[in-house]
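Okay, handing you the structure first.
For this depiction, one protein chain was excluded, whereas all remaining protein chains were kept in their positions.
What follows is subunit A.
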Amino acid sequence: MHDDTTAEEIAVLRARDFWGALVLLALSAFFMWRTFDIPLWGANRAGVSTAAWYNSAALVPLGIFSALMLLSLVLLSIAIKAGGAKRALSSVGIGWDRAEALRFTTIGVILFFYVAGLVPRVDFIACSGLLITALIFGHHKGQPQRMILAAIAVALCGSYAMIRHLPQSQWGAADDDVVTLVIWAALTIWVLIQARGDRVLRIIPVLAIAAPLILVCAMAFGFRQNVPNRGGVIFSQIQYHYYVTLRPLWSS
């Protein structure tokens, strides 16, 4: 039985390897083509003759992408010999798992909107609190409805921030902070309603507030490092009171 499972797993892996090798082939071909933009046989730049082939900046990349192409072909041939090509076109063949795909997609959506949409534009404590709430609530019990709801909450805030304030010059705006805070509060209330009998859900609000608050304050005031979005609605207040109210207490 164990051997059967292993054989099935290897068959699925070879079907995936088939697609993986094709992607690697395409990528190595693309980058090889881009490498030819770099002078290989010496060139004349602004009247200055650049180096010979053996010192060209293209030499090592050409070797790397050629080797990558060769190894991708080896992987492709191994996958085809093991029957990977035959299985590669069916969902069963590549081991498609709907529940796993949903899990990955919702986490992927949450992480994408958090990093690309929220962190640059929204107060770090607010967006990290929302992230912690969404990830724990969505994935603690592995319920698909919760995963989708959590992903929608983060995607809503992230897409609002990205659409309304795409260019860097607008990242300081505060309306996306407010939207994030409102959605975070709404999600937290929903989590607490669902939390009856579940200790983990009950501690989510504490973790969601305490963890980013401690981290960002330690980084900004302890290590004196740059932190994302210093102008965010919560952090700007903390920063103001740290420098104006608290710091004079010990610095004077």
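Observations on the model:
By definition in this document, contacts are C-beta pairs under 8 Å (C-beta built on N, C-alpha and C of every residue); 3 or more make two chains touch, one makes a residue touch a chain; residues count from 1.
Everything that follows uses one rule, which is that contacts and distances are computed from a predicted model.
One chain of this complex is left out of the view, and of "Probable septum site-determining protein MinC", "Transcription initiation protein", "Mechanosensitive ion channel" or "Putative tricarboxylic transport membrane protein", the protein name its UniProt record gives is "Putative tricarboxylic transport membrane protein". Within the complete assembly, A:60 is the residue of A:7, A:26 or A:60 that touches the hidden chain. In the full complex, the hidden chain is touched by subunit A at residues 13, 16-17, 20, 24, 31, 34-35, 38-39, 50-61, 64-65, 67-68, 71-72, 74-75, 78, 103-104, 107-108, 111-112, 114-116, 119-120, 124, 128, 131-132, 135-136, 139-142, 200, 203, 207, 211-212, 215-216, 219, 223-228.
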